[in-house]
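Every protein chain of the complex appears in place save one, which is left out.
Should a chain be cited, it is by its letter among A, B, C, D and E, assigned in written order, with residues numbered from 1 in that chain.
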């Protein structure tokens, strides 16, 4: 078996003249990719929605669910209109072309690698759905719904789609050899950076940090966490785009990293406060999963465990630093968990891909040092570009509508004020 | 790739003499159909159950869950005893035969198309489980449990099974060329019509329409909605009975229709009331999904988006009409969403199957007009037959047991009175 | 098609010299096993967690979630470190060897049967995750978290891993011809027996049996039940390790048994108390599923229905006996449902495998009587070994840390006292 | 001024509110309580274990009124909350020494 | 008639109910409250952010009794609710000017 560099393979298959055989659909690969698409869908709806929803105060539960749901729908249509085409059609270094706008030309017979192109489109669509849904956690409990919607759409078009093209669509980062199997840069860093930028631009929630804002329903948070873990099998395993040993290994290391991240975070809490907490363990799980994501197709089991452990510990301290020290109200800690975890995993991929660590081994002519520098470029480019564009977009949207709800609305809760509903009538 | 007319293919494969090769099991197709069966299962349990459960008042939560769960179990056994055989064994125009009653003759080696017959049986079983579970929303919060159970069993035997045979089992509608890929007529119209008939026969809930009856827990409704969307990938994608481009395209258009329906409904609300609501967006999702269901194997991406948009808007106004104008207490709006959506999609399938709309194209000798008239016949036949038999069955069941609980029980809530339990002891 | 004796096949494939061809990965089988692994994962997180979590009092909700989650993570790492190797590497009668400790030697190209070894490892890992999570129900609402963790790890190493090897890893029970398709002995009996032993060693909850301890949130229990049913498709269907007729039949009989068990338990309640309950029907579902588990690869549809019906009825009365008569506070009835159900199914497998009952038929030279005696040996050995080692381990752990929280903590609830969190802030 | 506290059946809350509004009562405060009295509770059964639940959900309505309104208010509550079955509830009247409207600082009858 | 209001620990509710039943009290009304007093609250930690929770769950029991029963009832509550730890709670006694049974319209001692 030869190493595939994650989803980039798809781009390559689409772009290059291929032997006839490769254009035949494999039912087994297709079966897995249909499933993987469904699995990534469940991560956003209802996985992430519940995970986040349980963490806010009860009067903002519905606003979180609504934001995640609306984003999921709007991004699906955006992907249909131009997103897919700009990301995956054409081989520009910076952006694709509009040949497949409105998915024109995609038929029953279109093939992408060994699967129908329709399946590749849906699979990738679930990625653009979840990425902006992730950053909702950064400005939770205070952002104005219409500003949120406008921002998410523009952001996806101007941040997600280009970076997706850079890394997986044949763009400059992919060409440079960046290893990002399932979205350490494309998904987690972009979401994390955008969340913290929004938190800063919008300002803290009223009462932060003095006033207690405990999660209102940790049960649904844990339910969401379970669905995230479940769905992540599709996220990382599906990024192989085939049902083979690569997908199997991706899932194995993903699973081990989740377990290791969970226990790492829990242990730190246990040592520091004498009490392991359920919020801690599920946050560690997300940290472990976010960290392994870029590396999942490249490393072996031991690499997975080590990445998970470091993700759990480092994201823990990053959380303390951002909220405790910097007093930035990234409400649900999106940056320290996803941003930091995604960057960590992108860098560590360069280490643990080494065959000596049980990984898939470096490509011809690549050393750990050279790979590490490519990874670092990928991380820095993603952070800088995302931060700059996110900031600009928020400022622009802020000229058109209020970014933030007013104080009374925040007091009363967004559910009632913005959506005319209440979460609980028990 | 040639067009398959949905699940009807199964019947054809079972009925006709086939070349030996076609009777070989394909592991990829089987993998997908095993998964698709699980996905449709999760739609009922716990997807739909939670979706509905959150919409009623808290004292009736368990009654909803109980009704959905009991139906799911009873229909499974009914399918085993005679349902499958009557629907899929034998080639009568009106009904199948009893050759496979108790699934006799179904062994490890039985094959249906390219998958084991056992898998086809389970997949179809999940459809008969969800259909009567859907109509529970019509008589929620007032129907007597034993009447509900009796009615559901009889209904499934006398409505679902025959219509399933007509459309997918080799019966007259299938033979006429009705396009119903995954159940616009068989599932959604039958459920919707039966729901509204039951709402009329049983009468409104006490206090309707004056008294506020807001949903008691929208969080679980959204959780259920997410699971429905997830499961619908199996519902529509599985109806291809193979892991191929047809399944992929079915899922792509299904997904787009869900997103379009969601945003359409949300937008109408936003315009009318100034507030987009989470209940609105998830209801639009169901409308979009219900509408695309019959068309999902035939149309292209653009068709999917248009069907979703029209489903969202039309089902919205149908809901206002039934409840607001006609004052029919179809409690959870099953008819306007599923009945209307299913009919709409069945008709629109005849339009958007057109190759000029990016669809799969008409069969030889078929025009849009001729197809439309077949579709119309399918819709009308299903509506009329379902309405008549549902009405009769309710009247008959009403002679044996009370259809409705008494006023005190309704006041106290069905959970305690009928099941001896309470939903929340927080 | 030839009969596979469940997961044991994997061991055989790993141990015996095979024709080259069998070592080729089948994408369809792999697709299904990737999916099946995810399905078993969702059974524990969040399926079982929610199922159990809803049944305790609200002040102990998080402790249940935390225990299930921590077990899931710790067992994953245990499996990585030595568990998999001891269970599946080497052909000792009693235990495997350490050749694959830390999964050393497992690469992208490792194959197990027709699937990548990585997939087999993950699939089996999900089984060791759920087994100790099941017994959490036995000592719910009173066990000290650190004792729980220590006990679970030791137990899995000294009970689960050896028995898994005996039955599926090439050990003495498998060699003797024990039929246990998906874990009647390995999973359900071990979990059930350990739960009741822990309940006895720890003693009852304060107030048991006089004080009412009704479930605090049956809605999430039903949600969990639905996820369990869904996931069980992977548990039993995946134990075929292939996407074929055997997997299909396993899922068909599993599904029928779940439905039959549900209705059986509900009916008994309806007759005895005049009220069918939602807790009853979901408990019957688990009983039906637990009972069919060992038999699922061997019996036909009729066998599945009968096993489900007997599981529902017998587990019901076992529950009354343990709690009502013996006054043992196996809090969430793990033994009567899983232990009794698992044993029942293990025995009945010997009956309904008979071709005359529509089953797969006996192996050469095996009669119902001889098979029954093998099954009985398997059940007795598992019960005795599990009970003895569980008891000893609890006593040993009890020397190191308190097994039980003190009275005040129990009063206040474990969530706050042990984890510093509260479940609901509505 | 008097404080009139009524324990009623939850589903009578709207009727009582309407009755009070009609006689000119401008404000009231409502809370959920559980009552124990002559009215029987119910039994819940979980996996065969029967639990007697003695406490029944009730709604408590508190209304502060000027002295002259007391009888009218009590009558209005009795009329609107009555169902002629055990468990209809009770009304308690206590003396209010002072009432203050927080917003304005007004006291006494003006504050009502 | 007097209204006796007791703030007690939630898990003492059944003990108090039983004690009151034994001395012939036929009815009571119970609600969930949160108390602040000498008893310390607790700390909750969420992702490292510590929150001091000052308010502790308590149960409020209200019993209306005839004047002659007051002492007996107070004693019964003290006896059954006591745990000898800070936070056991308090009993408040207020005067009831009138009691009405909604179902019958009975007033005064008859309404109890």
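Simple rule for what comes next: contacts are C-beta pairs under 8 Å (C-beta built on N, C-alpha and C of every residue); 3 or more make two chains touch, one makes a residue touch a chain.
All values reported here derive from a predicted model rather than from experimental measurement.
Engineer: Counting contacts across the entire complex, name the shown chains the missing chain touches.
Structural biologist: Every shown chain touched by the left-out chain: A, B, D, E.
Engineer: Considering the complete complex, identify which of B:146, B:204, B:320 or B:370 is in touch with the unshown chain.
Structural biologist: B:320
Engineer: Of the residues E:25, E:77, E:99 or E:112, I need the one that contacts the missing chain.
Structural biologist: Result: among the candidates, E:77 touches the missing chain.
Engineer: Please identify, in ascending order, the residues of chain B that touch the omitted chain?
Structural biologist: 209, 212, 214-215, 269, 272-273, 275, 277, 279-280, 283, 316, 319-320, 323-324, 333
Engineer: Please identify, in ascending order, the residues of chain E that touch the omitted chain?
Structural biologist: Within chain E, the residues touching the omitted chain are 2, 6-8, 31-38, 54-55, 58, 60, 74, 77-78, 81-95.
Engineer: Which parts of chain A face the unshown chain closely enough to count as touching?
Structural biologist: Interface residues of chain A facing the absent chain: 211, 411, 416, 420-422.
Note that only the chains that are shown with their structure count from here on.
Engineer: When the centre of a chain is set as the mean of its C-alpha atoms, what distance in Å lies between chain B and chain E?
Structural biologist: 53
Engineer: Two or more other chains in contact with one residue: find those residues in chain E.
Structural biologist: 44-46
Engineer: At least two other chains touched by the same residue of chain A: list those residues.
Structural biologist: 26-29, 31-32, 35, 214-215, 217, 223, 243, 273, 275, 277, 279, 424, 426
Engineer: Going by the touch rule stated at the top, which chains touch which?
Structural biologist: A-B, A-C, A-E, B-C, B-D, C-D, C-E, D-E
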